[in-house]
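See below for the structure under consideration.
Of the protein chains in this complex, one is absent; all others appear in place.
Take a look at chain A:
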Amino acid sequence: MPDDLSSHTPTPAPVSASEPADAIRPDWWSKSLGGVILGFTLAVALSGVFAWAGPGGAQALNKYQFNMWMLAPIWLGIVSFCFLFRSGRDCWTWLGGANLAAYAALYVCRALFR
């Protein structure tokens, strides 16, 4: 690990000899917004699928509290790791796709288990 922590300016990753050719781009704004917004909507959908289709169904005693607690680790896990996407566009594409799948699952579950 280099001995400085001074990489505070959000500059595009410089290409150096040690850097792999497919180095991930920082894309701060697009990745941060993608992680925060799409990460949250994805967490809501996954919590919703768990609420309807998970053990006990939507009406299980006090399960709604557990469903709410689930949001924090899913959402912030996505925000934390979204910077691993190669680019901001990748981040939005993959998280957007995951959101579509998760909301489709949520609507199916709600229709099936209502």
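We adopt the following convention: a residue touches a chain if its C-beta (ideal position, glycine included) is under 8 Å from a C-beta of that chain, and two chains touch if they have at least 3 such contacts; residues count from 1.
Going forward, contacts and distances are computed from a predicted model.
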Protein name as given in UniProt for the chain not displayed, "cytochrome-c oxidase", "Amino acid ABC transporter permease", "PepSY domain-containing protein" or "ABC-2 type transport system ATP-binding protein": "PepSY domain-containing protein"
Absent-chain interface as seen on chain A, which is shown: 1, 3-8, 10, 13, 18-20, 23-24, 26, 28, 44-45, 47-48, 51-52, 55-56, 58-69, 71-73, 75-77, 79-81, 83-84, 106, 110
